[in-house]
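Quick one: this structure, given as structure tokens, is what I'll be asking you about.
Note that one protein chain is taken out, while the other chains of the complex remain in position.
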Amino acid sequence: MSNANEKLDALLAKAGVRQYDCYQCGKCTGGCPMAQAMDLKPRGVMRCAQIGSLERILKSNTIWLCTGCQVCVERCPHDVDIPSLMEEARYAASDMGYERRDSKILNEVFVANLKMFGRNHEMLLAGLYNMIAVKPLQDMSSVPHMLTNGLVGVKPHETKNSESIKRMIERAENLSKIRL
Amino acid sequence: MRYSYFPGCSMESTAKSYRLATEYVMGRIGVELVEIEDWNCCGATSAHTLSAAMGLALPARPLAMAELREPGLDIVTGCASCYARLRLSMHKARSDKAAKYLIENVIAMPYEAKREVYSFLDVLSGEEAAAAIKAKVTRRLTGLKAACYYGCLNVRPAEVTGAPDRENPMAMDRIVGLTGAEAVDWAFKTECCGAAHQNDAASVSRPLVWRILKNAQANGAEAVVTACPMCSLNLEMRQGGYRKHTGLPSMPVFSVLELLAVAMGASARQIALEAHHVPAAKALAAALRRSGGGVAI
Partner (left out) sequence: MSRIGVFVCHCGTNIASVVDPDRLTPAAREMPGVVYAADYRYMCSEPGQQMIKDSISEHGIDRIVIASCSPRMHETTFRKMLKGTSINPYMLEIANIREQCSWVHADKGRATEKAIGLVRMAVSKVSKNEPLYAQSIPITKRALVIGGGIAGIQAALDIADAGHEVVLLEREPSIGGKMAMLDKTFPTLDCSACISTPKMVDVGAHPNIRLMTYCEVESVSGYIGSFEVAIRQKARYVNHDICTGCGLCETKCPVKVDSEFNLGLSKRPAIYKLFPQAVPSKPVIDSESCRMLKDGKCGICAKLCPLGCIDYKDEARTVTESFGAIIMATGYQLVDWAAMYGEYGGGRYRDIISGLQFERTVNAAGPTEGHILRPSDGREPETVVIVKCVGSRDPKKGKSYCSRACCMYAAKHAHQILEKLPGSRVFIFYIDVRTPGKGYEEFYDQTRMDGAVYVRGRISKIYEEDGGLVCQGEDSLLGSQVRVRADMVILETAMEPSQGIEGLTSMLGAARDANNWIQEAHPKLRPVETQVGGVFLAGTCQGPKDIPDTVSQASAAAAKVIGLLNKSEMETSPMISAVERDKCSGCGACVGICPYKAITLQEIDDRLGAKRIKREVASVNSGLCQGCGACTAACRTGALDLLGFRNGQILEEVDALCL
């Protein structure tokens, strides 16, 4: 068996998905809220898993656009856990450097935020993301309203013990570097 | 009725009206919310996308804190995303020994997952709470046609949430009914609003909001009612494009707690209705007028 297939099999096993459970009915794609923006539809992801094309799954934008809303597995006649497969595929894609740029920026800014305060500082998150991703105007029209009404502020809401949360996150990050 | 309470990050900032309404209503119906000491963010979408361990550990820490301080209390949260993350950690700690081991080692605390995690909807649907609500509603929001939006994460995945009906849940519809408002029959109660990707994939996520609002309006709703600050913010803040895209008027979005608060007599100021992005007071005032009271909101 080729190396690629071993990798795919390991990924499917971790996701708890048996690719041949899928009989390609398309109910997943039919109900997926993000399907129109995906370059490989959810059914296509399963098809790639069946023909052994892991690379195509990992390079798709699909795994980054999946919102994890679970509607595909909810309605799947064979209960194929596609969201779980998407999650494992994201980890594998990150390992191989296939991460989608905007997703990577957002997620990293988000976690950096948590490391600082233990809680999400919404203003800082959006601001930093917009800056790094070079989308300075995104959602900014709402900012004056939010500032006047005290919906967001400059002062962060912090946990008392943000240092311990930072250490916890780092422990998790170190664990996630170990890939099976 | 006493619960350990996980507010979630939005409750401290963007969900101002939701927070004030929660305090108002829970106080009225005698639900005591004991805020979990030194709670932290549940990690939302980003944490589990980066690392499975982080995704499980972040929500587990406040749950373990609650278990330590208030071992006799179940946990409640008002945010669908927090609810899904908290419940998943609870579920994994109960059903998967390896996951429990991982969680405990990362949070450096024991976590036995002995208590349940509930949503506001679960709490307000209880018999005792429903009776208390009935007793405290002093003015009716007659004829206010509301589309109850549950969001995806309040109901799915079934094995984690235990929700009996993931396509057409009715718990919120029944609560809304107690205020005299009319919960309309519509089809997008549990469709995803795309909140998770409104920053990093904005252009393709906006239509998710629009199609929800459109179906609500097509089925006669004049307002959307949510049970989540993230859903609320997303459905409300992203209506600029909706008007342009569909030519339909914008639509007020309330949390179910705000609706209850108003029906229990809260003034607009008490629950900061002016903080809404889409003007909200008008629809409520009209409903109150219809009920014959002519009470100013």
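Of note:
Per-chain numbering from 1; labels A and B assigned in written order.
Here, a residue touches a chain if its C-beta (ideal position, glycine included) is under 8 Å from a C-beta of that chain, and two chains touch if they have at least 3 such contacts.
Predicted, not measured: the structure shown is a model, and the values here were computed from it.
Listed by label, the shown chains that the missing chain touches in the whole complex are A, B. Between the chain not shown and the residues B:87, B:100, B:115 or B:166, the one that touches is B:166.
Checked against the full complex, the candidates B:34, B:187 or B:204 give a single residue touching the omitted chain, namely B:187. Contact with the chain not shown here comes from a single listed residue; of A:75, A:145 or A:166, that residue is A:75. Check A:8, A:32 or A:109 against the missing chain and you find that the one touching it is A:32. Contacts to the hidden chain, counted on chain A, fall at residues 23-32, 35-36, 41, 43-44, 71, 75-79. Listed for chain B, the residues touching the missing chain in the whole complex are 165-168, 185, 187-188, 214-215, 218-219.
The definition used in the following text is that only the chains that are shown with their structure count from here on.
On chain A, the positions that touch chain B within their shared complex are 33-34, 36-37, 64-65, 67-71, 73-74, 83, 87, 90-91, 94, 100, 102-103, 105-108, 110-111, 114, 118-120, 122-123, 125-126, 129, 133, 135, 138-139, 141-142, 145-146, 149-153, 157, 159-161, 165, 168-169, 171-173, 175-176. Listing the residues of chain B that touch chain A in their complex gives 9-10, 12-14, 16, 38-41, 43-54, 57-58, 61, 102, 105-108, 152-153, 156-158, 166, 190-192, 194-202, 204-205, 207-208, 237, 240, 272, 274-275, 277.
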